[in-house]
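Structure first, then comments.
A single protein chain has been omitted; all remaining protein chains appear in their positions.
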Amino acid sequence: MIKTVRGRLTALTAALFLTAALTACGSDNPSTDSGGDTAEQLSGEVKVDGSSTVGPLSKAAADLYAEEQAKVNVTVGTSGTGGGFKKFCVGETDVSDASRPIKDSEKAECDAKGVKYAELIVANDALSVVVNKENTWAECLTVAQLKKIWEPKSKVTNWNQVDPSFPNEPMKLFGAGTDSGTFDYFTAEINGEEGASRTDYTPTEDDNVTVQGVTGSKGGLGYFGFTYYEENADKLKLVKVDGGGGCVEPSVATAQDGSYKPLSRPLFVYVSGASLAKPQVKDFIDFYIQNIDEVVKEAKYVPLTAEQKTTLAAEFAELQKS
Amino acid sequence: MTAAAAAREAVAAPPPPLTQRRIRPGEILFRLALQLCLLIAFAFLVALVVFAVYKGWDRLDARLWQQMPTGRASRVESAGVQSAITGTLWVIALTALISLPTGIASAIYMEEYADNTRWYNRLLELNIQNLAGVPSIVFGILGLGLIARVIGLGFTVITAAIVLSLLVLPTVIIASREALRAVPQSIRQASYALGATRWQTTARQVLPAAIPGMATGAILALSRALGEAAPLILLGAVTFIRFNPDSLLSTYTTLPIQIYNLIKEPQAEFQELAAAAIVLLLGILLLMNSAAIVIRNKFQKRW
Amino acid sequence: MTTPDPKDAAMTHPAPPLITTAVRLSADDGVAHEPVLTLKDISVFYGDYEAVRGVDMAMAGNQITALIGPSGCGKSTVLRSLNRMNDLIPGARVAGTISYHGQSLYAREVDPIELRRRIGMVFQKPNPFPKSIYDNIAYGPRVTGMKVTNMNDLVEQALRDAALWDEVKDKLKQSALALSGGQQQRLCIARTIAVRPEVILMDEPCSALDPIATGKIEDLMINLAADYTIVIVTHNMQQAARVSHRTAFFTAEVDEAGIRHGRLVEYEDTNKLFTNPNHKQTEDYITGRFG
Partner (left out) sequence: MAADTSRRDVPAAGVRRGRSRPGERLIETLLIVAAVVSVATTIGIVASLFIPTVEFFGQVSIVEFFTKTMWTPLFADKHYGVLPLLVATLWVTAIAIVIAVPLGIGAAIYLSEYAHTGTRKVLKPVLEILAGIPTVVYGFFALTFLNPILIDWWPTADKPEFQNLLVAGIAMGIMIVPTVASLSEDAMSAVPRSLREGAYALASTKMQVSTRVVVPAALSGIVAAIVLGFSRALGETLIVTIAAGLKTADVPTSPIQGAATMTSYIAGAGQGDLPVNSLEYLTIFAVGATLFVFTFALNVLSIRLVRKFREVYE
């Protein structure tokens, strides 16, 4: 014990002084004992920005890629899908993460600046509606009920207002922050208009807040990516959603086959054509696509279906040509 | 005979013996309450440090500075905050390079050159006092609106350093002025009497005498910059970056921002890493603060 | 410790003529004066440093006792030990016995707060609280929990007793800091009187004042002596000669080890001390041949 304490203290002291030495080392990265493959060593920057939902995928890709190309600096910002496109369409970034397809207005902006791009579907997600473990009544909610809860100016503050058979339990709502594609997607699918939502819920870019908030309140309800549910399956209860064809629980299978309606969605990565001219960007995207299974696994998303993979491969081949 | 005395003598012709020492419960309670106030303040400090150390214990080792941050939950075990440490070093070193010369030069102007009866010099002083109280996030807005966008330096190391420099400038100026003011007038007069110019007097007599005070102020100002996160949130530091900056125009992240990012991650492993990074940050700050206090105590001259 | 006073310098110059004729009061007034305060072999220490050594003296009731001597001779230290103001200085300690009406001041069971109500003090520099004139006077009665039927009357009486009423009666609610130095000092005396002490200690009460203000305070002291026992420390020999009944002369002596201690040289009726001192040192001091 004493030995470990001393060891740690020594380590910590060393840390304080080593930090100084680190600047001298510059970008030397001890964590990557270089790929050592035959691949040529590239360098430069790859700027990724956009959706905080897709962010984990790109971060995982960047992480994995660093083991192969230590000198390429991949930065991943999480400005939100909209924010990401804003930067993307003025050429500030090379790659834009998006949890929804590009909007027409954004397309127009990209066109105006002459930014050409390719759209790649990299993973699937199922927006999951979660409630407290002690919630015994909400097994399945219809889209209409969800809309009643989430629509603008909704006055629902108690579960029994959703369905008279539900108990008298105050409702606490947690949802995605307004910057996120998740918010855009959820509001579009449930409330019928993107960005239209009641406003008196706890919005957060930090899904942990939703997990903690729903865990801490019996009447809590929230929504976020399927990943986060899986991470916290022991703390939360998943709600089935009835999109008109009966109650379906989100899962890898229902997300892949699209039966989890309307909240299953694909996740996108947009690549700028101009940026593909840079060898490191091309190489990174190349890597991203070739290792998509591992990236998705690391980020704990729903993997692509065989069909989607074929499409991706085709898209990629298209890119290679251009 | 005055009425007061009459009253006294009427009551007690031979003065009554002194009363016994009284136990005043109010006094004791008051003292205890005061001690409690101090105790609570320090208890929080202790709780904060102990909690961070306890929570980050398993991650307090070489991984912290040898490894890069990760985006993969499966790799948290082998992740660290190296890019945040190097980012912090870049930003703070630049902040020192910008803010210290500027701050000390301003202080020299205000103490040694300026005619303090002039309205513009008084305004200068008032301006600095006010600037010292401007919220740090407002400096972030300045950086976002002016330096990153209008001047176009973008979300880079140099933007962060300029913003943090402006943020701590008042602190540097105020501390340096105090240090200069503590140098007795007689030294200046002696120097002038020997035919020295104003700058010679300042550079060769006043400045050397004021250096310990200035060093203390400088360290405290930089330690403030080191822990500052609010303006950098607006300046792109939140980005996931797993490489060390290598130029003024590199993108970057810093230790406080990295902590902020880690806190937001859902997995407990990230929280542990956040706690370990907090211990590292507190350790650096403690070293800096101790150095400042030692310098102050060691060189504090009583003229 | 007292701060050096500019008057110190004056003391070393050739002596001004003694004003023995100005002594208006004498101890030989036929009244038997009970000792109020008795000092037996008093030494005062600051940490390890013995500032005053072996003082024996007694102060009689309803008299003015003056403590004189060069600066650093320990007279203020002795004065401050009389109401335990020394308690407030960390490391200060009194050896020997000081008795107040036969009761030991430094006995464990004595309440220093109660003691200071009985033995008030006026300081070298006027130190009115940054409050109104009225509140300055009312402060003492309030903190000591005196049963006061009418505070206004009490304030008025204290100000009258301190010969300040006519000057301030229209501005009782104004800040005491607006008064002149002499007025401030009389306010401090009034403030002290308001808690009805038996003894008033005065530590060079006029050293910060001009001669006119000094005159007023001296007249006041003489009047107050009818009702109060007064002990005054003064640098000004003429003042001691003018107002006091008895005078104690202190000086600083260097012991074998080369350390300075304050010592009581002579304690006599004021008339006697100034006209026919018993000790050479006293004579040298009062005639200005000191040092």
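In this document, chain identifiers A, B and C correspond to the written order of the chains, with residue numbering beginning at 1 in each.
Note that a residue touches a chain if its C-beta (ideal position, glycine included) is under 8 Å from a C-beta of that chain, and two chains touch if they have at least 3 such contacts.
None of these values were measured; they are calculated from a predicted model.
Here is the thing to keep in mind: the chain we left out touches A, B, C in the whole complex. Across A:Ser99, A:Asn124, A:Thr182 or A:Gln212, the single residue that touches the chain missing here is A:Gln212.
Across C:Ala95, C:Leu177 or C:Ala252, the single residue that touches the chain missing here is C:Leu177.
Listed by residue number, the positions of chain A touching the unshown chain are 49, 77-80, 82-84, 86-87, 152-153, 172, 177-180, 187, 193-197, 199-205, 209, 212-213, 215-217. Considering the complete assembly, chain C touches the hidden chain via residues 83, 85, 88, 90, 113-114, 116-117, 120-123, 125, 127-131, 139-140, 142-144, 177, 188, 191-192, 195, 201.
Even with one chain removed from view, chain B keeps its contact list with that chain: residues 24, 26-27, 30-31, 33-38, 40-42, 44-45, 47-48, 51-52, 55, 101-103, 105-106, 108-110, 113-114, 123-124, 126-142, 144-146, 149, 166, 169-170, 173, 190-191, 194-200, 204-205, 220, 223-224, 226-230, 233-234, 238, 256-257, 259-260, 263, 271, 274-275, 278, 281-282, 285-286, 289, 293.
As a working rule, only the chains that are shown with their structure count from here on.
Note: centroid distance chain B to chain C, computed from Cα atoms, is 49 Å.
Averaging Cα coordinates per chain places chain A and chain C 83 Å apart. The residues of chain B lying in touch with chain A in their complex are 57, 60-62, 64-68, 70-75, 78, 80, 82, 85-86, 89-90, 93, 236, 238-244, 246, 251, 264-267, 279-280, 283-284, 287. On the chain B side of its complex with chain C, the touching residues are 1-5, 7-9, 14-15, 17-22. Chain A meets chain B in the complex at residues 7-8, 11-12, 14-16, 18-20, 22-23, 25-31, 45, 47, 49, 55-56, 58-64, 66, 73-78, 205-208, 211, 228, 231-232, 298-300.
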